[in-house]
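Dropping the structure in here first, questions after.
Note that this complex is displayed minus one protein chain, with the remaining chains in position.
And now, subunit A:
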Amino acid sequence: MGSQGGFYQSKEFLDLVKSIGEARSKAEEDRIVLNEIETLKRRISEPDIPKRKMKEYIIRLVYIEMLGHDASFGYIHAVKMTHDDSLLVKRTGYLAVTLFLNEDHDLIILIVNTIQKDLKSDNYLVVCAALNAVCKLINEETIPAVLPQVMELLAHPKEAVRKKAIMALHRFYQKSPSSVSHLVSNFRKRLCDNDPGVMGATLCPLFELIARDVNSYKDLVISFVSILKQVAERRLSKAYDYHQMPAPFIQIKLLKILALLGSGDKQASENMYTVVGDIFRKCDSSSNIGNAVLYECICCVSSIYPNPKLLESAADVISRFLKSDSHNLKYMGIDALGRLIKISPEIAEQHQLAVIDCLEDPDDTLKRKTFELLYKMTKSTNVEVIVDRMIDYMISINDNHYKTEIASRCVELAEQFAPSNQWFIQTMNRVFEHAGDLVNIKVAHNLMRLIAEGFGEDDDNADTKLRLAAVESYLRILGEPKLPSVFLQVICWVLGEYGTADGMFSASDITGKLCDVAEAYSNDETVKAYATTALMKIYAFEIAARRKVDMLPECQSLMEELLASHSTDLQQRAYELQAVIGLDAHAVACIMPSDASCEDIEVDRDLSFLNDYIQEAIEKGAQPYIPESERSGMLNISNFRNQDHHEASSHGLRFEAYELPKPAVQSRIPQTLIASTEIVPVPEPMYPRESYQTTMPSIPSDAGSAELKLRLEGVQKKWGRSTYTPATSTSNSTSQKTVNGTSQGDGASTVSSMRETYDSRKPQVEVSHEKQKLAASLFGGSSKTEKSPATGHKAAKASSHVVEKSHVPKSSLEVASEKATPAQQPPDLLDLGEPTATSTALQLDPFKQLEGLLDATEVASAVNGAPAASRSPDIMALYADTAAGIHNKNDADLLSGLSNPSVTNMPGTTAMPQVTQSSSKGPNPKDSLEKDALVRQMGVNPSSQNPNLFKDLLG
């Protein structure tokens, strides 16, 4: 056999495979494949192709797709092939179809019929082939077509069929849980299938079901535990052994399930302690698979209700992993440590050095895992070191996906644990500078809020310092080229709000910088908008402080540019700026109070301040206001009301207050009218009307008057009036601008949003205080621990206290629920499927069931304590192959790689006969002799290509 190809393969096929195999470049490979496509297109539709030939063509199609080219021209032939009588041809057809088509492909409908037929076949291999296809090709709509047959097959005499039927049902559950929700009890039934393969497969759907709804499966805890116990005691068929471990993959699946079931459930967990402890003791820690099971045990132990003894075992294994030379084991160790420190934080202490080694390892995978661990163990005492490291690493990588993740983690940790404002600002600056465009915009908004509000302390002085620090650092950073847009928005906002607040920097300094920003990032409208608004604030504060305002020439030219901008938003802001500059100090102080971004703005919704004015106007002969509902026939209403509010105009009287004016309203106010009637609160730049300043802060007046005007006169459209529109745009838009975008809008929008965040932040602040306290007593942090190992004691106490605390309420609850349902539980345990079982049988039943799993011979061998005997033929066969192969095979031979691991594994197990295990397992002298021989042979054999594999496996 081997590389010479099968008996039925044509020379053509062999040549194709060889040429693909020998292709030295992607281009060459592509050429071969394109050629092949042409050939096949011609050949495959010829009449009367013998089926062996056709099978070969189909495999060639598989090659074409595997190498990245489209083979859709041949799909139909693959579909046809599923009809074939020959099993091999049929199965190849099914294979090709599952590789080519997804479940929504049009051709699927042609296969469903074939599948239905094949599911009824007498030949169980045909049924298996069809079930494979069912798993991959049946979608939600076609489930009913095959469901009844799949259900029947669950009881098929052949275990292979039952296993695949279970998986088909599993697939249906994944696709459409509702369509099979009444059938999930079948999974429970199949758990006690006589065949361990079926039982093992059933664990997959059960795992998923339990992950979704733990409580419905608590009754199975005893069964799972007893299955695991028997697996660990080698009572399954030897065929499931892998590297001397009894059915390790089943053990792992069971441990995963137990971890789910025992999470936060003391009673369930107590059932598991013994078996998990046994596995800890029995596991062969010298083989990869043994370590895989051990790792799963740790995951389980850290998920279930804590047990000191098991935690100790877990900690031992972790320290062995971390001390290992194998990077794989170190990786697993770091991961396991991350799980365990949640329960016993003190164990990180003893591994600091190992952790730091991993952090500095050139291997990226290991490094990332370690960062994940650090993230989990960050405290206020070590946050500086950890976040610093994280940022350094973030800067060094190019992978945007991971960069985003680590940036958001940095922000999260910084917000949660920042030791000082100064540090917080610096940290955020670094994050924004290097990953600004990758972080969520909300992070930027949060930062602005934090700077505005301070850290929630009463000390105003500290807040001022925080702001000053921010301003200083931003002025410095602005010198850097190419800053991310999000970061610039933050900078502009902060400079506008606080740039001149404490007199450290003059208005011309700040405005100069802001103009530079607007100029340097002229493609970024959002940044320009932020800069413009910031400029307005600076000037407004200057005016309010009765200082002389000299607009810088560059600022003037910027404004001129913006006044003619294509962006109405920018235009509006520019006009607004012009308007504000024209006002007097008192007016400006009203509309733009300094440091008022956190103040509530009270909106006079009744517009009561206008009453006098209206009275006066009516006396002068103006028409009274007609409510909207009464003028529904009028043409200009729809113009006048914002488009969003059509529905309002069509319904009856509106009793609620009018909303804040919309930009559309603004733009449509006839300018001349406004000027002449003097209703508009803020005059146009060229006609300053200070006398109306009192109305300025109240936005609604504008709306009211505007309505009035519009009704009276025709619509004269005029762009460019800015006045208060930003406020409205911010108040109801969700765009970025909302955040402190414009003068008064600032207030309005931030106030509402701030109230929320303030509320939500408050508890958070408290938590972090608590955490900080806890942390101080818990753990010195990775930097600190090096110096003060004494803190460890406290840590242990505190942590265990915490753990207890957190579990107390739960466990008492559980106790209650247990009491409530003691009668129900036993039957469930007994008989997985049938509720009629009696409670006395409960204890025995799982064992009985499982005894059925073993055939008599297996049981006998297990009892005799000579399990190796049945295994040895397998091993010998494998070795015979290896030994022979070494001489015949060339370098490309897989075996050279393969043999290494098997060799390395063997000495490991033989060299360390496990005392604890020896009684049950029994060292097999024959085995070890063979292994020795093999090792010697391998040792002198130069064919092993990858000496490093040894390391990998030995570790």
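We adopt the following convention: a residue touches a chain if its C-beta (ideal position, glycine included) is under 8 Å from a C-beta of that chain, and two chains touch if they have at least 3 such contacts; residues count from 1.
Going forward, contacts and distances are computed from a predicted model.
Considering only "Aminotransferase class I/classII large domain-containing protein", "AP complex subunit sigma", "1-aminocyclopropane-1-carboxylate synthase 7" or "RCC1-like G exchanging factor-like protein", the record for the omitted chain gives "AP complex subunit sigma", by its UniProt protein name.
Among the residues A:D118, A:D193, A:D265 or A:E296, only A:E296 touches the chain that is left out of the figure.
If you put the hidden chain back, the residue from A:E12, A:E103, A:E233 or A:E519 that touches it is A:E103.
Remark: the omitted chain is touched by one listed residue; of A:I49, A:L110, A:C135 or A:L563 this is A:C135. Set against the missing chain, the residues A:I44, A:V79 or A:L95 yield one that touches it, A:L95. Although one chain is hidden here, its contacts on subunit A can still be listed: residues 1-6, 9, 14, 17, 20-21, 23-24, 26, 29, 59, 62-63, 65-70, 86-88, 91-92, 95, 99, 102-103, 125, 128, 132, 135, 160, 163-164, 167, 170-171, 174, 197, 200-201, 204, 237, 239-240, 242-243, 247-250, 252-253, 288-289, 291-293, 295-296, 299, 327-328, 330-332, 362-366, 368, 401-402, 874, 877-878, 881-882, 884-885, 888-889, 891-898, 901-902, 945-946, 948-949, 951-952.
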